[in-house]
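Mind looking over this structure? Questions follow.
In this view, the complex is presented without one of its protein chains, the others remaining in place.
Chains here go by letter, A and B, matching the order in which they are written, and residues are numbered from 1 within each.
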Amino acid sequence: MSSSLLEVNKLTVTLDNGNKLLDDVSFTINRHSCLGIVGESGSGKSLTCKAIIGLLEPYFNVSGQILFKPQQAKLTLANNGDLLQQNKQTLKQIRGNVISIILQHPMSAFDPLYCIGKQVVETLQAHQDINKKQAMTKALEMIENIGLNNPQEIYKKYPHQLSGGMLQRIMIGLALMLEPELIIADEPTTALDSISQFHILKMFTEIKQNLKTTVIFISHDLGVIHHIADDIIVMNKGKIVESGSREQIFYHPQHDYTRYLIDTRKQLLNKFNAIIGFNNPNLITETT
Amino acid sequence: MLNYIIKRLTMMIPILFGISFIAFFLINLAPSDPAEVALRLNEIMPTPDAIESMRQELGLNKPFLERYFIWLYDVLHLDFGRSFIHRDRLVWDEMIRSLIPTLILAMSAFAFTLIISLILGVLCAIFANSAFDHIVRIIIFLGTAMPSYWLGLLFIWLFANYLDLLPTNGYGTWQNLILPTLTLSFVYISTYIRFIRNNMLENKHNYSVFYARSRGLKERTIIVKHVLVNSLHTTITALGMTIPQLIAGSFVVEYIFSWPGLGRLCIAAIMNRDYPVIQAYILIMAILFVVCNFIVDIIHQWLDPRLRDNGGAV
Partner (left out) sequence: MNITKKLINNKTALICLIIITTIVILGILAPYIAPYDPNKVRIVRKYAAMSSQHWLGCDHLGRDILSRLLYGIRSTLFLSLLTMIITIVVGSLIGLISGYQRGKLDECIMRLCDIMLSFPSQVMILAIVGVLGVGIENVIIANIVVKWAWYSRMIRSSVIKYSRKNYILFSRAIGAPHSFIICRHLLPNVMSELVILATLDTGWVILNISALSFIGLGVQAPTAEWGLMLSEAKNVMTQHPKQMVFPGIAILIVVAAFNMLGDCLRDILDPKDQKHE
């Protein structure tokens, strides 16, 4: 089954002074697939996902369509499911519940003044009609599921007491908890050390295999994208330069910019391999 | 946490010593001879003999350091000597008698400042750039440029003379407290509305607030739990430090409303060159300041989980 879950049509974001930050961006994501978006910083990757969850700052002018077709019966969307035209209430129901997001900086994403458990519980309670005790049990289960020891203790920890890798896992766990139809991961590995990166990528692979969720995975790191994405979009300066399956993009790139990115990566890899003296592309998650 | 408190307390000892020394030393800088001043104030001709005996009585003949330690010993026993004007009154008794009205005024102004600036500050942040926000900001602007004594006079005229609602001066009932409180807190309210408003607007752009939004939390939860509480943490330190400032800055208001507090006592003492009273005022104010500083620090420490762990270092 490969019906589309999300269709972005001619998404354009401009500033008041006429600067186009996103120009005519269109793409489709199929259900249960993983779409990788690659591009340098400032190419509009994060802006795209902010637009999808409806959290663009009010000073942006947005046009186009973001058609979302969730299977959940409980959610009825007006205007053919165009996310840009939903009211605040619906968007709030969607965020975290139907579309969840995983952010780049786990260390600063959680509020430093509340323990982790409380922040998990408040998210659960925002979307499900459960009491505090049930929410706590669920939170503890989640912490155990993502492979952290001593869930009771982790629950009571404050963000500054945990490592970036641990927080990122909690963020992923939290994103999965409400069984969303779409997960947007905005550079989830960039701010982490390489060992944590490896663990996080493993988690994503498992998510893909077991849970049958749809994932948009944003990264500037081709190695990571190669590892995880089924289809790939290459973005540059607010435009989509090229899109296609992983094989197409990596082995038959059409556009100069894509070639440039892949060549750069190859050079880096060669250099890296020459130094390290071993060759296992699956392990390589270097940051550039 | 306990370690931190003990560390802070031990750090306070040298500071308090330093303050006591400064208070003592300052008065010795005075251009006029205290003995002569004391005599004049009691309308005794300052003949050389009289001055000599007064110097004897005040202990001015001993060397400086010896006098300091004698004074310090007395002060530690709550003996600040006697006022020059009322030789029969102990400075300590006068201080305590005036301290209470000043503390009442400062506390009431603090409570008023806290409540009003919190409410208005939060509203301004939530409805930033609305008509309400603009009006409040104009009032804030006037508040920082308004001479407090003029404001006090305008209040007296409006509420006491024109509307005949409240007493102009005096002490004892709650009606007496209203006008001084309003006058004293006006400037601070302006400062803190601005502080809270800007702080909240800044916190609204925090990464963690963005994450809270993307988790689909209710707007109210986000504003209260993740914006306001974070802002309050910064505000509490600043607000806590206004207590000593309110106590110290109340002298103008006390003067206008004839409030029988420390500030008015000190002004009278300055006019009369009543050095023991001035000395005691400086010392008590400085100690209040250090103690408030300490308490605010501890509270801040205790509230912020990040500071709680590190014992002070961020």
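The working rule: a contact is a pair of C-beta atoms (placed from the backbone, for glycine too) under 8 Å apart; a residue touches a chain by one contact, two chains touch by 3 or more.
Note that the structure is a prediction, hence the values are computed from the model and not measured.
Considering the whole complex, the hidden chain is in touch with B. Which of B:39, B:109, B:217 or B:282 touches the hidden chain is settled by the complete complex: it is B:282.
Among the residues B:26, B:224 or B:299, only B:26 touches the chain that is left out of the figure.
On the side of subunit B, touch with the chain left out of the figure occurs at residues 18, 23, 26-27, 29-32, 141-142, 144-150, 153-154, 156-157, 161, 244-245, 248-249, 251-252, 255-256, 263, 266-267, 269-271, 273, 278, 281-282, 285-286, 289, 293.
Methods note: only the chains that are shown with their structure count from here on.
Distance from the subunit A centre to the subunit B centre is 52 Å, each centre being the mean of its Cα atoms. Residues 206-208, 210-219, 221, 225-226, 229-230, 233, 304-306, 309 of subunit B are the ones that touch subunit A when the two sit in their complex.
Per the touch definition, subunit A reaches subunit B in the complex via residues 53, 55, 88, 92-97, 100-101, 103, 105, 108-115, 122-123, 126-127, 158, 160-161, 174.
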